[in-house]
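Take a look at this one; I'll ask things after.
Every protein chain but one is kept in place in this view of the complex.
Our next item is chain A:
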Amino acid sequence: MRMKSSAIVMVLYLLFLMLPIYWLVNMSLKTNAEITGTFSLFPRNLTFANYRTILTDPSWYMGYVNSIIYVVLNTVISITVALPAAYAFSRYNFMGDKHLFFWLLTNRMAPPAVFALPFFQLYSSVGLFDTHIAVALAHCLFNVPLAVWILEGFMRGVPREIDETAYIDGYSFPRFFVRIFMPLIASGIGVAAFFCFMFSWVELLLSRTLTSVNAKPIAATMTRTVSASGMDWGVLAAAGVLTIVPGALVIWFVRNYIAKGFALGRV
(Lines give C-alpha, C1' and ligand atoms only; values in the text may rest on other atoms or scores of the structure.)
Protein backbone atom coordinates (compact mmCIF):
# COMPACT_ATOMS: atom_id res chain seq x y z
CA MET A 1 0.00 0.00 0.00
CA ARG A 2 2.76 2.38 0.95
CA MET A 3 4.65 1.56 -2.25
CA LYS A 4 1.61 2.54 -4.23
CA SER A 5 0.99 5.92 -2.63
CA SER A 6 4.64 6.89 -3.05
CA ALA A 7 4.46 5.90 -6.72
CA ILE A 8 1.48 8.25 -7.12
CA VAL A 9 3.37 11.08 -5.43
CA MET A 10 6.36 10.58 -7.71
CA VAL A 11 4.22 10.40 -10.84
CA LEU A 12 2.47 13.65 -9.91
CA TYR A 13 5.73 15.41 -9.10
CA LEU A 14 7.46 14.25 -12.28
CA LEU A 15 4.39 15.26 -14.26
CA PHE A 16 4.70 18.75 -12.78
CA LEU A 17 8.40 18.81 -13.76
CA MET A 18 7.92 17.45 -17.26
CA LEU A 19 4.81 19.33 -18.44
CA PRO A 20 6.52 22.68 -19.11
CA ILE A 21 9.38 20.89 -20.85
CA TYR A 22 6.93 18.84 -22.90
CA TRP A 23 5.16 22.03 -23.93
CA LEU A 24 8.44 23.51 -25.13
CA VAL A 25 9.25 20.39 -27.19
CA ASN A 26 5.70 20.39 -28.53
CA MET A 27 6.00 24.01 -29.65
CA SER A 28 9.39 23.47 -31.23
CA LEU A 29 7.85 20.93 -33.61
CA LYS A 30 5.09 23.24 -34.80
CA THR A 31 5.01 26.02 -37.35
CA ASN A 32 4.45 29.55 -36.10
CA ALA A 33 1.04 29.64 -37.78
CA GLU A 34 -0.01 26.58 -35.83
CA ILE A 35 1.37 27.91 -32.54
CA THR A 36 -0.56 31.15 -32.67
CA GLY A 37 -3.55 29.85 -34.64
CA THR A 38 -4.71 26.69 -32.94
CA PHE A 39 -4.36 25.25 -29.47
CA SER A 40 -3.34 21.61 -29.58
CA LEU A 41 -1.67 19.21 -27.18
CA PHE A 42 0.52 17.70 -29.88
CA PRO A 43 1.76 19.01 -33.25
CA ARG A 44 -0.72 18.37 -36.07
CA ASN A 45 1.74 19.07 -38.85
CA LEU A 46 5.02 17.78 -37.55
CA THR A 47 7.85 20.03 -38.75
CA PHE A 48 11.56 20.11 -38.14
CA ALA A 49 11.97 23.47 -39.89
CA ASN A 50 12.70 25.26 -36.61
CA TYR A 51 15.59 22.93 -35.86
CA ARG A 52 16.82 23.22 -39.44
CA THR A 53 16.90 27.01 -39.08
CA ILE A 54 19.14 26.74 -36.04
CA LEU A 55 21.43 24.01 -37.28
CA THR A 56 22.11 25.63 -40.67
CA ASP A 57 22.52 29.26 -39.59
CA PRO A 58 26.02 29.98 -38.19
CA SER A 59 24.79 32.92 -36.12
CA TRP A 60 22.60 30.39 -34.30
CA TYR A 61 24.72 27.29 -33.99
CA MET A 62 27.89 29.24 -33.18
CA GLY A 63 26.11 30.21 -29.96
CA TYR A 64 26.21 26.57 -28.89
CA VAL A 65 29.84 26.23 -29.94
CA ASN A 66 30.77 29.35 -27.95
CA SER A 67 28.91 28.18 -24.87
CA ILE A 68 30.53 24.77 -24.97
CA ILE A 69 34.01 26.24 -25.48
CA TYR A 70 33.87 28.51 -22.44
CA VAL A 71 32.12 25.93 -20.27
CA VAL A 72 34.81 23.34 -21.03
CA LEU A 73 37.60 25.90 -20.55
CA ASN A 74 36.12 26.93 -17.24
CA THR A 75 35.74 23.34 -16.04
CA VAL A 76 39.36 22.55 -16.94
CA ILE A 77 40.75 25.70 -15.27
CA SER A 78 38.61 25.27 -12.16
CA ILE A 79 39.54 21.63 -11.61
CA THR A 80 43.24 22.18 -12.37
CA VAL A 81 43.73 24.99 -9.86
CA ALA A 82 41.37 23.45 -7.32
CA LEU A 83 43.10 20.05 -7.11
CA PRO A 84 46.33 21.13 -5.35
CA ALA A 85 44.49 23.63 -3.16
CA ALA A 86 41.96 21.03 -2.04
CA TYR A 87 44.85 18.70 -1.24
CA ALA A 88 46.47 21.40 0.89
CA PHE A 89 43.23 22.07 2.77
CA SER A 90 42.58 18.39 3.37
CA ARG A 91 46.09 17.49 4.54
CA TYR A 92 47.75 20.46 6.19
CA ASN A 93 47.22 23.24 8.64
CA PHE A 94 48.86 26.45 7.54
CA MET A 95 48.81 30.11 8.42
CA GLY A 96 45.38 31.57 7.74
CA ASP A 97 43.89 28.39 6.28
CA LYS A 98 40.46 28.80 7.91
CA HIS A 99 40.17 32.45 6.85
CA LEU A 100 41.25 31.59 3.34
CA PHE A 101 38.68 28.83 3.07
CA PHE A 102 35.94 31.13 4.29
CA TRP A 103 37.00 33.87 1.92
CA LEU A 104 36.83 31.42 -0.98
CA LEU A 105 33.34 30.41 0.03
CA THR A 106 32.08 33.99 0.16
CA ASN A 107 32.89 34.23 -3.52
CA ARG A 108 30.49 31.36 -4.18
CA MET A 109 27.87 33.45 -2.41
CA ALA A 110 28.59 36.70 -4.24
CA PRO A 111 25.68 37.95 -6.33
CA PRO A 112 26.80 38.02 -9.99
CA ALA A 113 24.86 41.25 -10.45
CA VAL A 114 27.42 42.98 -8.21
CA PHE A 115 30.25 41.89 -10.46
CA ALA A 116 28.73 42.41 -13.89
CA LEU A 117 29.87 45.98 -14.45
CA PRO A 118 33.36 45.74 -12.89
CA PHE A 119 33.99 42.58 -14.91
CA PHE A 120 33.04 44.39 -18.07
CA GLN A 121 35.52 47.17 -17.30
CA LEU A 122 38.29 44.86 -16.16
CA TYR A 123 38.16 42.56 -19.16
CA SER A 124 37.77 45.47 -21.58
CA SER A 125 40.85 47.14 -20.14
CA VAL A 126 43.04 44.05 -20.57
CA GLY A 127 41.69 43.41 -24.06
CA LEU A 128 39.89 40.19 -23.25
CA PHE A 129 36.39 41.47 -23.89
CA ASP A 130 34.35 39.16 -26.13
CA THR A 131 36.69 36.18 -25.82
CA HIS A 132 35.91 32.71 -24.50
CA ILE A 133 38.66 32.88 -21.93
CA ALA A 134 37.11 36.02 -20.37
CA VAL A 135 33.85 34.22 -19.67
CA ALA A 136 35.70 31.12 -18.48
CA LEU A 137 37.75 33.21 -16.03
CA ALA A 138 34.72 35.15 -14.85
CA HIS A 139 32.88 31.93 -14.07
CA CYS A 140 35.86 30.87 -11.95
CA LEU A 141 34.47 33.35 -9.42
CA PHE A 142 31.92 30.80 -8.26
CA ASN A 143 33.25 27.54 -9.71
CA VAL A 144 36.74 27.50 -8.19
CA PRO A 145 35.49 27.79 -4.59
CA LEU A 146 32.89 25.16 -5.37
CA ALA A 147 35.45 22.77 -6.86
CA VAL A 148 37.81 23.22 -3.90
CA TRP A 149 34.95 22.55 -1.54
CA ILE A 150 33.75 19.37 -3.26
CA LEU A 151 37.26 17.97 -3.83
CA GLU A 152 38.32 18.66 -0.26
CA GLY A 153 35.41 16.54 0.95
CA PHE A 154 36.42 13.62 -1.23
CA MET A 155 40.12 13.91 -0.38
CA ARG A 156 39.42 13.83 3.33
CA GLY A 157 38.06 10.31 2.82
CA VAL A 158 41.43 9.05 1.53
CA PRO A 159 43.62 7.76 4.38
CA ARG A 160 46.93 9.58 4.93
CA GLU A 161 48.80 6.28 5.08
CA ILE A 162 48.54 6.10 1.30
CA ASP A 163 50.48 9.37 0.92
CA GLU A 164 53.13 8.26 3.37
CA THR A 165 53.56 4.83 1.79
CA ALA A 166 54.00 6.43 -1.61
CA TYR A 167 56.74 8.77 -0.30
CA ILE A 168 58.56 5.84 1.32
CA ASP A 169 58.39 4.03 -2.01
CA GLY A 170 60.22 6.99 -3.51
CA TYR A 171 57.46 8.77 -5.36
CA SER A 172 57.93 12.50 -5.84
CA PHE A 173 54.94 14.70 -5.00
CA PRO A 174 53.77 15.44 -8.57
CA ARG A 175 54.15 11.83 -9.61
CA PHE A 176 52.33 10.58 -6.52
CA PHE A 177 49.56 13.09 -7.06
CA VAL A 178 48.90 12.23 -10.70
CA ARG A 179 49.59 8.49 -10.65
CA ILE A 180 48.18 7.43 -7.30
CA PHE A 181 46.10 10.13 -5.70
CA MET A 182 44.01 11.35 -8.63
CA PRO A 183 42.75 7.87 -9.61
CA LEU A 184 41.67 7.37 -5.99
CA ILE A 185 39.41 10.41 -6.07
CA ALA A 186 38.30 9.98 -9.68
CA SER A 187 34.63 10.01 -8.75
CA GLY A 188 35.19 13.22 -6.76
CA ILE A 189 36.77 14.86 -9.78
CA GLY A 190 33.80 13.69 -11.83
CA VAL A 191 31.32 15.21 -9.41
CA ALA A 192 33.25 18.49 -9.18
CA ALA A 193 33.49 18.69 -12.98
CA PHE A 194 29.78 18.03 -13.25
CA PHE A 195 28.90 20.90 -10.96
CA CYS A 196 31.36 23.27 -12.65
CA PHE A 197 29.83 22.36 -15.99
CA MET A 198 26.35 22.85 -14.63
CA PHE A 199 26.85 26.28 -13.05
CA SER A 200 28.83 27.62 -15.98
CA TRP A 201 26.27 26.32 -18.47
CA VAL A 202 23.23 27.85 -16.77
CA GLU A 203 24.77 31.24 -15.98
CA LEU A 204 23.73 34.07 -18.25
CA LEU A 205 24.23 37.46 -16.61
CA LEU A 206 28.05 37.44 -16.69
CA SER A 207 28.44 35.61 -19.99
CA ARG A 208 26.10 38.07 -21.68
CA THR A 209 27.81 41.09 -20.18
CA LEU A 210 31.26 39.95 -21.27
CA THR A 211 30.52 39.08 -24.89
CA SER A 212 29.18 40.81 -27.97
CA VAL A 213 29.71 38.80 -31.15
CA ASN A 214 32.61 36.36 -31.22
CA ALA A 215 31.98 34.56 -27.98
CA LYS A 216 28.27 35.15 -27.61
CA PRO A 217 26.62 32.27 -25.70
CA ILE A 218 23.52 30.53 -26.99
CA ALA A 219 21.47 31.79 -24.07
CA ALA A 220 22.09 35.37 -25.21
CA THR A 221 21.53 34.52 -28.87
CA MET A 222 18.05 33.37 -27.97
CA THR A 223 16.92 36.85 -27.02
CA ARG A 224 17.11 38.00 -30.61
CA THR A 225 13.96 36.12 -31.64
CA VAL A 226 12.08 38.80 -29.75
CA SER A 227 13.05 41.70 -31.95
CA ALA A 228 12.64 39.90 -35.31
CA SER A 229 9.40 40.60 -37.19
CA GLY A 230 6.99 39.58 -34.46
CA MET A 231 7.93 36.73 -32.15
CA ASP A 232 9.45 33.63 -33.67
CA TRP A 233 8.08 31.21 -31.08
CA GLY A 234 8.93 28.01 -32.93
CA VAL A 235 12.62 28.80 -33.31
CA LEU A 236 12.80 30.11 -29.73
CA ALA A 237 11.33 26.84 -28.46
CA ALA A 238 13.67 24.75 -30.61
CA ALA A 239 16.69 26.71 -29.34
CA GLY A 240 15.47 26.13 -25.78
CA VAL A 241 15.15 22.39 -26.35
CA LEU A 242 18.68 22.27 -27.75
CA THR A 243 20.06 23.98 -24.61
CA ILE A 244 18.53 21.22 -22.48
CA VAL A 245 20.21 18.42 -24.46
CA PRO A 246 23.86 18.82 -23.29
CA GLY A 247 22.72 18.99 -19.66
CA ALA A 248 20.60 15.88 -20.05
CA LEU A 249 23.52 13.99 -21.61
CA VAL A 250 25.88 14.98 -18.81
CA ILE A 251 23.39 13.98 -16.13
CA TRP A 252 22.90 10.57 -17.73
CA PHE A 253 26.62 9.86 -17.57
CA VAL A 254 27.09 10.93 -13.96
CA ARG A 255 23.73 9.73 -12.62
CA ASN A 256 25.32 7.22 -10.23
CA TYR A 257 27.55 9.87 -8.72
CA ILE A 258 25.00 12.65 -8.34
CA ALA A 259 23.58 11.30 -5.11
CA LYS A 260 27.11 10.85 -3.80
CA GLY A 261 28.04 14.43 -4.68
CA PHE A 262 24.93 15.74 -3.01
CA ALA A 263 25.53 13.51 0.00
CA LEU A 264 28.70 15.42 0.76
CA GLY A 265 26.46 18.43 0.86
CA ARG A 266 29.01 20.32 -1.10
CA VAL A 267 27.10 22.07 -3.77
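Heads up, the rule we're going with is that contacts are C-beta pairs under 8 Å (C-beta built on N, C-alpha and C of every residue); 3 or more make two chains touch, one makes a residue touch a chain; residues count from 1.
Everything that follows uses one rule, which is that contacts and distances are computed from a predicted model.
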| item | value |
| --- | --- |
| Hidden chain of the complex, named as in its UniProt record, picked from "YvlB/LiaX N-terminal domain-containing protein", "ABC transporter permease", "Protein-arginine rhamnosyltransferase" or "Peptide/nickel transport system ATP-binding protein" | "ABC transporter permease" |
| Touch with the omitted chain, as defined above, among A:52, A:91 or A:179 | A:91 |
| Chain A residues touching the omitted chain (full complex) | 5-6, 9-10, 13-14, 16-21, 23-24, 27, 35-36, 39, 41, 77, 80-82, 84-85, 87-89, 91-95, 97-98, 100, 102, 104-119, 121-122, 137-138, 140-141, 144-145, 148, 156-157, 159-160, 198, 201-205, 218-219, 222-223, 233, 236-237, 240, 243-244, 247-248, 250-252, 255-256, 258-260, 262-265, 267 |
